Structure formats: structure tokens, C-alpha cells
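This is the structure, below, for whatever I ask next.
Removed: one protein chain of the complex. Kept in place: all other protein chains.
Order as written gives the chain letters A and B; numbering starts at 1 within each chain.
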Amino acid sequence: MKDSLVIGGVELSSRLFIGTGKYADHHQMKEAITTSESQVVTVALRRVDMDSEADNIVNDIPDHVTLMPNTSGARTADEAIRIARLAKASGMGNWIKIEVISDSKYLLPDNQETVKATEVLAKEGFIVLPYMSPDLMAAKQMEQAGASAIMPLGAPIGSNKGIRMKEMIQIMIDEIKVPIVVDAGIGKPSEAAEAMEMGADAVLVNTAIATADDPINMAHAFNLAVRSGRLGYLSGLGPISKKAHASSPLTGFLG
Amino acid sequence: MSFYTKLKEINTLSFDELFENVTNRDVEKVLKKDRLSEQDFMTLLSPAAENYLEEMAQKSHEITTQHFGKTMQLFLPLYLSDYCVNTCKYCSFSVDNDFPRRRLSMEEIEQEAKIIADMGIKHIILLSGESRMHSSNAYLKESLKVLKKYFSSIGLEIQPLDTEEYQELVDHGIDGLTVYQEVYNEEIYAGIHTKGPKRDFKYRLDTPERGAFAGMRSVNIAALLGLDDWRKESFITGLHAAYLQDNYLETEVGVSFPRIRPNAGDFQPKVDVTDKNLVQALLASRLFLPRSGITISTRETPEFRDQLIPLGVTKMSAASSTVVGGYTEPDATQSQFEISDERSVKEVKELLLAKGYQPVMKDWHILS
């Protein structure tokens, strides 16, 4: 069965996006990308530290993988826009994960600023994937502003708490036409499968893989979980029977 | 954007075959689901689903109560004018029907308003035949000045207008729009709407969308059941409502199930729609659209309307007159169609209370 996800004209056969942060070293990250079979990988943008050997993460990311820089560190739409433009100047593609966070306590995204940044960047030709707090109205605004996919958080970033925002995300899956990628909060492979069973189009996982005892096998486990959850969704989950309750007939008058 | 694109897609389906192929098992599966797909909706409109009307009714009752509580909104139609420029073969107001036409003066409107308001009704719908000259925006705006004194919600059911015209009326106090496509089958539509601007199928189809865009708080659509296969027409009406809900989140989208009634022309329904059919259309629509309003008209008999109350209906009219000036002087002129339920507002309220429903006369009030 052919079941691919198309975002920004790129056809993806893997619905697992992974982050590159928090790995012990580049070698481990590279191996994890391989076992995850992920085709979309996020990176961040930072000033080069002139006093030490420059990091060169891009060399360790396979060529067939789409690079999705994020705008982490941005606290406003303007800052996110600047980071996105910098990322694009690298010549490494035009995907951008918009992440605007001005709350340093819970690290929750600012949906309003995110909508603004989405609008500007989509107009400039970026493939925009905004990271957001699950909210239908904000998601609709992002969709209208030209987002190529929407990435609601499942739980606060790095919390590994699972899909706590389930109802809200389900509504977004049902109502939003562009793909929904559940980002942040997924702590276990079973939770990634749960998101896929709900009908999410993809999931983005970083902390749960990078900080596992064995990140390479964990990346593989997430790969299988996402495929399994997707297949479960496509196969049509059996409905859950509700308790039967007797009440007086409502259609007796029809005879 | 237009629902017309979707309608073209829908028209490529082979409805007869799809409806016939539905099995009992398919229906049972759908009945266990919480959210229905378009295909599930079709399943519930199939002949096979006729075996499950009681199950559908129980579920419909449950989700309607869950979303709306045990309430019923009451409203009345106020006919302003019966001048019409269209020929609709099924309608008594058709331009070809010869009878003395009439349009209410501001004094007469006030008179009608007082009588309706005295019944305790706060929500009304203004109706007219379709004539831009007689029910013009200027006339409507004048009328609204009078009516706003008596009512908290005023809807519109007149000829389709442009977006800007709707915006103007919304600014002057109109908050709802009712426009029936009559029939979604373009060929049949052309055959029964033989004269007048109503012949423009697409303009009419896009009317609810223009209303929603213009800021109407509620938009109500329907197909006139009896003009074509009711299963197919109900399916398309449901999809049209879903399209509007998806694209205009701030608008409350409602559906109605008007069955064609005997009228002054010689046109009679093409397709017989039985009580059972109407119930199935209503139930399937409720299950597909858990949050939409469902209106049941006074075209139906009191006995039948009473039975429909717990099945998913959220709005009904009471003591309706479909005659211009009909509240002031009953039996005045030509009615648009014959009504079957002639009970007073008081009787309807008592009936609702007896059934455990709260009659709602005023749901909101626009502050201006």
C-alpha cells in the first residue's frame, strides 16, 4: 500500500521527523537518523563560536534528508523571520519550523506571533511548519496564512508526558486540511503510535530518542511505532462499544 | 471558494449503486462511531439504514441533548411582501400566478410586529417573494428600524443578495440568513425555475456562503424534499452544511427538512417523501452534523411535529402565517404554501413543557 505524505512538494515515505538536539555526539545522531529512517530532520541556528572549532552538523546529516531549521531563540515574529532568512541564506533549502517562545518558564509557544511569522515567511516562499499550542482558531489562521503543515505540541516541550492535548489535537486533525505533525511531549514509542492512530500525519521526536540509554535503537523503535500506528489508522480502528442503555422508543409512531 | 467545486465532485458519484450496496453491517459500524465521515453519512441515508431508525433516533436524541440541552427555540415568520419575479413551479408566489399582490407599509409592519411580540416571540424571520424592487435593501432597512423595537433576533429569507448588500443589512440588525437551494440537481433546478434571476443556480448555491462571509450569525439551508431523490438531496445538503461549518467557524449553520406541500400551482411533488423518509434524513443529518441547528417547519402536521421534537430538532416555528399581513388579518391574501400546524404559541409552549423541553423565545440580543 502506497501511503506517502507530501509537504511542500516533497514526498515523504516516513512520517517520523526527528530533532538533532541533545545527542551525545554527531556519530550517535547520524546513526539514529539512519535507524529512524526519518526524511525530515530539524536543526537550530546559532552564532559560530570563534574561539573553538566550528560545529559542522550538516555534514553528518544524509543528503536525502530534508533539513528543517527551527527558529528557536526567537521571542517575537520579527526575530523568527530574521532567523528563517538567515537559514535560507545557507542554501540548504527553504523549510522552516517556526518556533516563537517568550515564556521561559514552560517554554510554551506564542501562537499570535507565530501566525504573524507564518504569514510573512509563506509569502516569501518558505515551506512553513509552525510549532504551536493546540488551538483550532490559531491553526486555522496559520493555515490561511500559508502554513504547509501545522505542528501542535502534545505536551510541554521536553516533558516526555505524552499526548496530553489529545482532544484539541483530535479536533485539529479533523478540521485542518494541511498535515498535522504532533511535535513535543512524545516520550515513548507507544505515544507516537497513539498520535498516528488518532490520524496525525506525522510526529516530531527529539528528546525521547536523543536522551534514551540507547538512542540508536530508540530511533528504530519510534520508526516502527509510527509505521504501526499509521497502519492501524489506515486499517480502520474498530469502534469502541458504548454501554447499551434501554429507553423508551422514539420512532414507534412510524409504525 | 465555492461549494460548486465540491458539488461537481459529488455529482460524479453513482448514488443509486452506492446506496444499494450498503449492508446492515455497514450501518451497525457507523452507529458505533463518534465522528462520521461523508461516507458514513451516506450509509445512514441508505435503504439499509431504514432497519436502524430506532437506534439512530436514540443516538440522535442523546447527542442533541448533549449539545443543546432539552431546549427548543421558537420563532415566527413575518411575511413582508408577496411580489415575486421568479417562476418556481411549486410555489404559490410565482410571478405567473395571478392574485392581488401586496407589500406591507411601515404601519402594517408595526401592527404585525406587535401581535407577534405579544405572543412572547423574540426571534423572527422576514420573508418576501423574490423581488429586488419590492423587498429592496432600502425597504428592509426601514422595516428594521421598526422591528428592532420588538425583536432580539431578525433573520432574512428573501431573494439572494450580494455580499455587500448582506453586510449592509447585518449592520442594520439582520443576524440570520435562510436560503434554500430547493434542489441540488442542476437539471431539475433549471426545469422548475423557468423564469427570473433565480435561474442562476450557482449564484443561489453561493448565497449562504456570501451571507456567512458578510457576518450573518446564523445561516440556514435546505433542499425542498420531493423535487429529486431525497436521499441524494439530503446527502448534498449535509455536505453543503459541513462545507459552510468548516469554512465559516463563526457562523452557526442550520439545516431544515421542508417537504413540498400542495400549493396553488398545478405542480405536485415528483418524489414521494414519507414520514419515515423525513425522519431518516433528519436523524442521519444530526448524526453527521452534531452541532448544527435543525429546524422543522409548520408544513408538517401537529402530530408528526410532536413526535419529531426529541429526535434532534432544535428550532421550530409556531402559530405561523405564510400570508402577507396574516397575523393582523387572518385569511387575507394568497399564502405561500399551506401550513398544517395551526396551533398557537401558547399551545406549542405547553406541549414542549409537557415533553420536558424548555421553549426558548429569546436566545440572544444584538447590542447596537
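Here is the rule we use: contacts are C-beta pairs under 8 Å (C-beta built on N, C-alpha and C of every residue); 3 or more make two chains touch, one makes a residue touch a chain.
Keep this in mind: contacts and distances are computed from a predicted model.
Student: Report the protein name recorded by UniProt for the chain absent from the figure; options are "Oligopeptide transporter permease", "Thiamine biosynthesis protein ThiS", "Biotin carboxyl carrier protein" or "Electron transfer flavoprotein subunit beta".
Tutor: Per the UniProt record, the undisplayed chain of the complex is "Thiamine biosynthesis protein ThiS".
Student: Which shown chains does the chain we cannot see touch?
Tutor: Output: missing chain touches A.
Student: For the chain left out of this view, which of A:90, A:112 or A:190 touches it?
Tutor: Answering carefully, the residue with contact to the hidden chain is A:90.
Student: Using the touch definition from the top, which of A:45, A:136 or A:178 touches the missing chain?
Tutor: A:45
Student: Kindly state which of the options A:66, A:170, A:206 or A:223 is in contact with the chain not pictured.
Tutor: Selected residue, touching the omitted chain: A:206.
Student: With the missing chain put back, which residues of chain A would touch it? List them for me.
Tutor: 19-23, 29, 42-48, 50, 54-59, 67, 69-70, 72, 85-87, 89-92, 157, 184, 204, 206-207
In this section, only the chains that are shown with their structure count from here on.
Student: Can you list the residues on chain B that touch chain A in the complex?
Tutor: Of all residues in chain B, those touching chain A are 29, 32-33, 35, 53-54, 57-58, 61, 246, 249, 275-276, 279, 303-304, 307, 310-311.
Student: Show which residues of chain A lie in contact with chain B when the two form their complex.
Tutor: 136-137, 140, 174-175, 239-242, 247, 249-251, 253-254
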